[in-house]
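Of the protein chains in this complex, one is absent; all others appear in place.
Labels run A and B following the written order; every chain starts at residue 1.
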Amino acid sequence: MTVVAHTEYLTIRTPSRYEIRDITPDIERVRAAAGLWDGTILVSTMHITSSIFVNDHEPGLWRDILAWAEKLAPYGEDYAHHQTGEDNGDAHLKRMLLGHQVIVPVTKGALDLGPWERVHYGEFDGMRPKRVLLKALGIRE
Amino acid sequence: MTVVAHTEYLTIRTPSRYEIRDITPDIERVRAAAGLWDGTILVSTMHITSSIFVNDHEPGLWRDILAWAEKLAPYGEDYAHHQTGEDNGDAHLKRMLLGHQVIVPVTKGALDLGPWERVHYGEFDGMRPKRVLLKALGIRE
Partner (left out) sequence: MTVVAHTEYLTIRTPSRYEIRDITPDIERVRAAAGLWDGTILVSTMHITSSIFVNDHEPGLWRDILAWAEKLAPYGEDYAHHQTGEDNGDAHLKRMLLGHQVIVPVTKGALDLGPWERVHYGEFDGMRPKRVLLKALGIRE
């Protein structure tokens, strides 16, 4: 058994401020590049106004998730963070609600996900390049 | 030191739609089966309408958690996801609120949890079989 440690970075620039995007194919690509047979892939946004989470690949649900995050952490409130000149206090909270990283299990050379599990990137302050770290750790066959 | 990678799957079918259940004993069983001395056990639900989280083993608190999730992500709203024919939009959001996976640390051949830390399965769309992945990674003594 050979231990594997392989890291890649994904750059995402969304056309709008808020967006949800399925990035599962990128994770499978990194798994293959690492030759990972058993272990995990850490998927972690490197920015504090975006999110990584697992849910269904269903555009109606994506709208529900964005509406829910807006309801619980609204844009345009009088956040103390805005005294720094920023206007994205809501994005910092939305990303806490939805989480910023996911561990994807890999078993027998494949992503070990349930039938509807897909890994998503959630953007809450977009229209500029953001990075996502993907780190494969485990063993080769 | 020998590297360990050992995966099991737990199947849970709750008698009611919503339920919280302590699954810590299952995690210790997997640790022992893997012979894991130092490392981690990933506990991750493979379904997108259920949750894995750490909290107190206290039925009053479990009721509080279910009531809180219902308050913040109510059942019966007009979710866009329901246009697909589903009625479980609330479950997809509740599981985001509470999280879908936990990393359990293992040190010196034991789950390295605080005195009140217990790992729970949270079901929000039950009465059918759901799977939980448990992956032990690390080293044998």
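In this section, contacts are C-beta pairs under 8 Å (C-beta built on N, C-alpha and C of every residue); 3 or more make two chains touch, one makes a residue touch a chain.
Just so it is clear, the model here is predicted, and its values are computed rather than measured.
Summary of contacts with the chain left out: across A:30, A:65, A:113 or A:137, the touching residue is A:137. From the options A:12, A:30 or A:93, the residue with contact to the chain not on display is A:93. Contact residues of chain A toward the unshown chain are 3, 5, 7, 42, 44-48, 72-73, 79-84, 89, 92-93, 95-97, 99-101, 103, 131, 133, 135, 137.
Residues of chain B in contact with the chain left out of this view: 1, 3, 38-40, 53-56, 58, 60-61, 63-65, 67-68, 72, 97-99, 102-103, 105, 107, 112-117, 137-139.
Here is the rule we use: only the chains that are shown with their structure count from here on.
One finds 20 Å separating the Cα centroids of chain A and chain B.
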